[in-house]
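Shown here: the complex without one of its protein chains, the others still in place.
Chains here go by letter, A, B and C, matching the order in which they are written, and residues are numbered from 1 within each.
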Amino acid sequence: MTDRALLSHLGLLAVLFAAHWLLPAYHHDAVAKVLVLSVYAMGYNIAFGYTGMLSLGHALFFAAGLYGAAMPLTLWGWTGGTALAAGLVAGTAMAAAVGLLALRTRGVSFMIVTLMFAQAFYLTILYLGRWTRGDEGIVIAQPLRQVAGFDLSNGATRYLAALLLFALALLLCLRLVRAPFGRVMVAMRENEERARMLGYNPFTVKLAALTLSGLYSGAAGAAYALMFGYAGASLAGVQYSILPMLWVLLGGAGTVAGPFLGCLLMFYLIDYASALTSATLLVVGVALVALVLFAPKGALGALRERLGKEGRIWLP
Amino acid sequence: MDFGPLLLLAILEGTVTAAVLALTAVGLSLTFGIMRVVNVAHGEFFMLGAVLAWFVSQWFPDAPLLAFLLAMVICPLVVAGVAVLADVLILKRLNYEPEATIVATIGLLYIFQQAALSFFGPNARPVAPPFNFRVQLPWFGYSGYKLFVILAAGVLLLLVWLLIARTKIGLVMRATQIDRTTARAFGINVDRVYAMTFGIGAGLAAIAAVLVVPIQQAHYLMGGDPLLLSFIVVILGGLGTLRGTLIAALLIGLLDGLLSTAFFFPPTFAKIMATLLVALVLVFRPEGLFGRRTA
Amino acid sequence: MASLTLLEARGLVRHFGGLKAVDGVDFDLAEGEIHALIGPNGAGKTTFVSLLSGRTPVQSGTIRFEGRDITRLPAHVRVRQGIAYTFQITQVFANLTVFDNVALAVQGRGASKRLARETRAALDRVGLGDRADDVAGTLSYGHQRLLEIAMGLALNPRLLILDEPTQGLAIGEIEAFKRLIEGLVPERTVLLIEHNMDVVMDLAHRITVLNFGQVLATGTPEAIRANAAVQAAYLGGQA
Partner (left out) sequence: MPPFRPPISGGRHERALVAMGAVMLRVSAIHAGYGPVQVLNGLTLEVSEGEVLCLMGRNGAGKTTLLRAIMGLIPLTGGEVMLDGEVISTLPAHEVPKRGVGLVPQGRRLFGDLTVAENLEVGLMTRGRGARVRDHVLTLFPRLRERLSQVSRTLSGGEQQMLAIARALCLEPKVLLLDEPTEGLQPSMIALIRDTVRDLKATGVATILIEQRVDVALSVADRIGFVSAGAVAEVAEAAALTATAPQFQTYVGV
């Protein structure tokens, strides 16, 4: 039996690979950014879409990856590869640490606790401006942005590197959600008490999922620093916790490819709006309200539901 | 200044902060307590009140007292109206499902904020105080308007308390808070109670903002701090308990006054500590510092 | 019937405010028996099995399972040790397929290789084999109850606790249910809360009657039927 879900997602990757040669320069750069941010959104989706943890503090994990890579690179002269790894570890560790505390709560309290932790981290970045350069941010010079001999400041290299990271994240996510552990994550989302009475410890399951979510977020943050050469406090603010939620809701929470789709749509929607008005974030607000009212399952979620049994096969 | 006068000044400033914060936070506490709605857009109701107060002040540039009195009536009413619309058109249709409501109010936050940016512009604008006199204390003169703010907030909070504890409307609200299904079975129109509660909560934030604009300028991004501080106050006070909310507002306000006036403590550091403290309170004492522990 | 004691509870207490839901209960479960728990509404039956399964913490008293003290163990650990609980109000994962619902129970035992086979076996046992790919929420009420039982069985428990399993089932479904339960013993032990006296009298080897949070009587169906105190608890009047 052919693995239709794998096929559909490999198809998406093939299209993105072909786009490397087809896209004009502006869109080539834009899609590279979308790919990196989609990894962040996929991380958010693991926590929210699959496991049901509504976090408002994911910017903390993203920023941990961002600064975890940018600071060693600029302050301590680490190489690109080690800095990337450091960012990844920072995001993961931060998620595990926050999870140990925040997962003692649930629902609305969990949301507020994660928001508070992220806010504290954001303020810390401002407070330690001597090293983090606060609002102004760290600009990483081109010579530092090398990983394993590849120059990530180069547009073409950057696109392919972003696609590689995205492909790894996408396939890992696909594998995860179809594995037994993915089933347990969904069980936590659907009915925690029932899952507990099947012998699963909700705390450890959710902690594992949140840590994994942190790994994705940290990887995206670290990659962002190296590829786009910038780490600033605005990327740690509450808006960067809300954006991945929006992307996931738009593309379809609990679908593997949804976060990418949502991120892509939203990126171009804001891009388009900025030509019309300075109040570009109005788009974010309207999109959020419209989504919860009219399309709570998002694009791919709605599609999957329409397709019924076929939908569950093609779009896990 | 010597320590004594400095301390007095810090307490005065802190009480002004506490008074405004208490009004704002009580609004948030009402919506959470009665509707179980976490209103992330609450700070924007505050901001809308402030921005509207500026518009009102422009109608009567030479009569700040008249403009102030008018704003005290118009702003909370308009903002409450906006809130009631938001409740009926959005929140009610979501069945007040917690996660959807949070996402929707985040959306509202951006909509209100960006609307203000479009109509009001990106600059901060001052509003003239309704009167200018200084009360001469032994060591320094102090703004009479700020003292008035404390008094006005106190009176308004007393009115809120009377409404909730002593009137039939309050009884209906409390019954709905405890058990909305049973409330319905006794003829209470829960939808109307919810719309009214959301309106009152938003109106309180707006009225706090009208009081504050002569001290602090109106700006389209000014909703963030009151939201965060109200959250802190409501959580520390125990979610949905009015008395706890008041105590916590006083505590946070005074602390803020002391930290920013009397001691040379970096305010960012104080904010970090306060934020972490609140997160830990929620983790280890979810019923708040002054809330009742329920079985 | 086996005479070894599988589970032993001593002096269990659980009060909610002023309500004495479980008030000093001693209880023994013999290995391989079908034991029914009956009593008027509000007698504390669900609270009592919640104490056994760990869903509700015990205020005082001890519970021993297979000789080990499990009083303080969290619920999910008790499930792993062989105490399965099925819910009174059907709580299947409504948005997952029937297969996934049962697979969740199977895979928790670490049976990764035989996951699909064991899942289908559990489904076949309750007669839901041909519904494996359906979304659980679309099943009829009776089928959801069966799915709930399949999930309990798939945990491969020593002790299966069923909370009002026949509630809402049609007459024909109840007959099938009885045959299913009879086939479980003596390899497993079954404790069921049940209001349908026909089911209780047909199935149970022993019956315990709770009233006001206390044990009113324990014995064979015949003995319980003849017990005056039990009659009084149900029919009212003075005992």
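Basically, a residue touches a chain if its C-beta (ideal position, glycine included) is under 8 Å from a C-beta of that chain, and two chains touch if they have at least 3 such contacts.
The shown structure was predicted, so the numbers you read here are calculated from the model rather than taken from an experiment.
> Name every displayed chain that the left-out chain is in contact with.
Hidden chain, whole complex, touched shown chains: B, C.
> Return the single residue from C:Gln81, C:Asn196, C:Gln214 or C:Asn227 that touches the missing chain.
For the chain that is not drawn, the touching residue is C:Asn196.
> Looking at the full complex, which residue from C:Leu4, C:Leu19, C:Ala116 or C:Ala223 touches the chain that isn't shown here?
Checking each option in C:Leu4, C:Leu19, C:Ala116 or C:Ala223, the one touching the absent chain turns out to be C:Leu19.
> List the residues of subunit B that touch the chain left out of this view.
168, 171-172, 174-175, 178-179, 181-190
> Could you list which residues of subunit C touch the chain missing from the display?
The missing chain touches subunit C at positions 17-19, 40-42, 137-138, 141, 164, 167-168, 170, 195-198, 212, 234-238.
Convention: only the chains that are shown with their structure count from here on.
> By CA centroids, point me to the most central chain in this structure.
Measuring from the global C-alpha mean, the nearest chain centre belongs to A.
> Measuring between Cα centroids, what's the chain most distant from subunit B?
Result for max centroid distance from subunit B is chain C.
> Could you give the separation in Å between the centres of subunit B and subunit C, each centre being the mean of its C-alpha atoms?
About 51 Å separates the centre of subunit B from that of subunit C.
> Just how far, in Å, is the C-alpha centre of subunit C from the one of subunit A?
Each chain's C-alpha centroid was found; their separation is 43 Å.
> Quick one: report the Å distance separating subunit A from subunit B, using the average Cα coordinate of each chain.
A distance of 34 Å separates the two centres.
> In the complex formed with subunit A, which residues of subunit B make contact?
38, 90, 93-94, 98-100, 102-104, 106-115, 117-118, 122, 228, 231, 235, 266, 268-269, 271-272, 275-276, 278-280, 282-284, 286
> If you look only at subunit A, which of its residues touch subunit C in the complex?
The touching residues are 180, 183-184, 186-187, 190-191, 193-202, 309, 312.
> Once bound in the complex, which stretches of subunit A touch subunit B?
Against subunit B, subunit A makes touches at 54, 101-102, 104-105, 107-109, 111-113, 116-117, 119-120, 123-124, 126-127, 242, 245, 249, 277-282, 284-293, 296.
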